[in-house]
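Quick one: the structure is below, and I'll ask about it shortly.
The complex appears here minus one protein chain, its other protein chains still in place.
For clarity, chains are labelled A and B in written order, and residue numbers in each chain start from 1.
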Amino acid sequence: MNIRRLLVIAVPYLWLLALFLVPFGIVLKISLSDLAIARPPYTPYLDLAAGLAGLKAFFAGLDFDNFVFLTTDDLYWRAYLSSLWIALSSTALALLVGYPIAYAMSRATPEWRPTLMMLVILPFWTSFLIRVYAWVGILNTEGVLNQFLMLTGVISEPLTILNTRTAVYIGIVYTYLPFMVLPIYATLDRLDDALLEAAEDLGCSRLSAFWLVTVPLSKQGIIAGCFLVFIPAIGEFVIPALLGGSETLMIGKVLWDEFFRNRDWPVASAVAIVLLLILLIPIILFQRNEQKQREAEG
Amino acid sequence: MRRFGWFNATSLTLGLAFLYLPMVILIVYSFNESKLVTVWAGFSTKWYGELFRNEAFLDAAWVTLKVAVVSSTIATVLGTMAAQVLVRAGRFPGRTLFSGMIYAPLVMPEVITGLSLLLLFIAIGLDRGVFTIILAHTTFSMCYVSVVVSARLATFDRSLEEAALDLGCTPFDAFRSVTLPVIAPAVIAGWLLAFTLSLDDLVIASFAAGPASTTLPIKIWSSIRLGVSPEINALSTILIGVVSAGVISASLISKRAMVLRAREERQAEQG
Partner (left out) sequence: MATMPANEDFAPWDDPSARALITFRNVTKRFGRFTAIDAIDLAIYEREFFALLGPSGCGKTTLMRMLAGFETPTEGAIELAGRDIVPVPPNRREVNMMFQSYALFPHLSVWDNIAFGLRRSAMGRADIAARVEEMLRLTRLEPFARRKPHQISGGQRQRVALARSLAKAPKLLLLDEPLGALDKKLRQETQFELMDIQEKTGTTFVIVTHDQEEAMTVASRVAVMDHGRIVQVDTPARIYESPNSVYVADFIGDVNIIEGTAGASSDGPNLAVHWAEGQQALTGPARTPLAGGQRCALAIRPEKIAISGDRPGGMHNVVQGKVLDIAYLGNVSTYHVELPTGHVLKAQTANTRRIARRSHTWDDTVWLSWSDTASVVLPV
């Protein structure tokens, strides 16, 4: 192996080791430590100067107390469950909203498609924070939506949407919609029109051709889109913090508060480790699905 | 071509309205005379004036810009190297770990990435500030860059590099004078992605930033926690405008280049 090749591998490798893997190891380590009134606020602290004895003392000081604590306080498991539930329902909603959009895009004339693609991608480039913030002004009790609904006489009393779960659903669907639309559009775009014509030729109605041909053939896109919404939604922080209320528990927010408000680093780390373990399942399933698709395509 | 139909027209219209109306409303209210966001009191650009007199915002904007430019540039270099390794290096010890470390940050919740980096900075006694934000942003955005660039490298015709070697280039020379110019659009796209990610990031920056350094998203966050303010609307409008103009012009340029190229190719075949 020559020096240049070694360098090309080593530089990004070492960077990621130092700034991704090592920090992660530290999180793991602190999750096994105990809270202390000190700087840094946890024990044991690895004292390398003490040599082997220090190392022994260090390992002896590690325990699973924080993880046990997570199971005793129902705040945590309710937050995990509620995160999963919110992510799951938002994914379903995003599919419901996104599929018709992707379908309509794939039915548009070829000259229109690149423009429509760009229109769907463009919000993704603009600031996530600002787009979530935009909903605060809309969903307020004095917000644009309530004003509009009262003006048109649909309601007489303003609706409370902001600081509820509904607002969180809207926020997640809104921010992650492009992730749902694009993979579905990609599979629908490849769909051969002749297949639908063949189905109709063989006696299907338009609607049954859609159910029997279009939907099964866009399955890969649906699966990919759902994972792409579901995975980031679980650990979401900004949306529940800005749009959700005190009753919308999400684990990302719990972690943030544990760290910044309670300054309980060991528990925050334990929360992070459990969150990662939960995420591992959909991530592995997603990877498998992608791999299967790649193999199917040769 | 099958007919488009009212159903498709409706779902597209509603879908795009859903995506764009919130931003349109935000922009409209940035020109509102009144301090109260809910009452329309006539057209005014006074909030833009306020914004440009607000030292705290200007400082934060300057920090953000510095962080974004530096981190996206380093991330582009590292990400392109990583892409080269992913696509080209073949087998080497620790390859699985390497590709895992490239893909993991893409699905890692930001709170965890931020927390782990903060704990590292504290563990090694690094003072938090602009420097640590740059380190943090470079780390996650290099992964995005490497995904974008490796997608391009995977379809890159290797015989181009072989031809360069055959004509006397050293491997590095071949990369510099053939590979890099050909994959340049993907590298630029990677840089832009890294730049906007850095510009946008609130969560990781909140962990990595010290009390002395504040980025624009952190500043925006602390003021919108207190409610909607027309000043933030004005700032948002500027950010949306700048990014949209960039993205739209980039896609127009690339579309024009494609059309031109297709025409030239047709002409070339006709002689």
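Criterion: a residue touches a chain if its C-beta (ideal position, glycine included) is under 8 Å from a C-beta of that chain, and two chains touch if they have at least 3 such contacts.
Computed from a predicted structure; not experimentally measured.
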Touching partners, among the displayed chains, of the absent chain: B
Touching the absent chain when the full complex is considered, from B:I122, B:C169 or B:A189: B:C169
Interface with the undisplayed chain - residues on chain B: 157, 159-160, 162-170, 173, 178, 181-182, 261, 264-265, 267-269, 271
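In the analysis below, only the chains that are shown with their structure count from here on.
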Residue ranges of chain A in contact with chain B within the complex: 1, 4-5, 8-9, 11-13, 15-17, 19-24, 26-27, 30, 40, 97-98, 100-101, 103-105, 107-109, 114, 116, 118-123, 125-131, 133-138, 140, 142-144, 147, 174, 177, 181, 193, 196, 231-232, 234-238, 242, 252, 255-256, 259, 265, 268-269, 272, 275-276, 279, 283
Chain B residues touching chain A - in the complex, by the definition given at the top: 1-2, 4-5, 7-9, 11-12, 15-16, 18-20, 22-23, 25-26, 29, 37-38, 78-79, 81-82, 84-85, 89, 92, 94, 97-98, 101-102, 104-105, 107-112, 115-117, 119-120, 122-123, 135-136, 138-139, 142, 146, 171-172, 196, 199-200, 202-203, 217, 220-221, 224, 227-228, 232-233, 236, 239-240, 243-244, 246-248, 251, 255
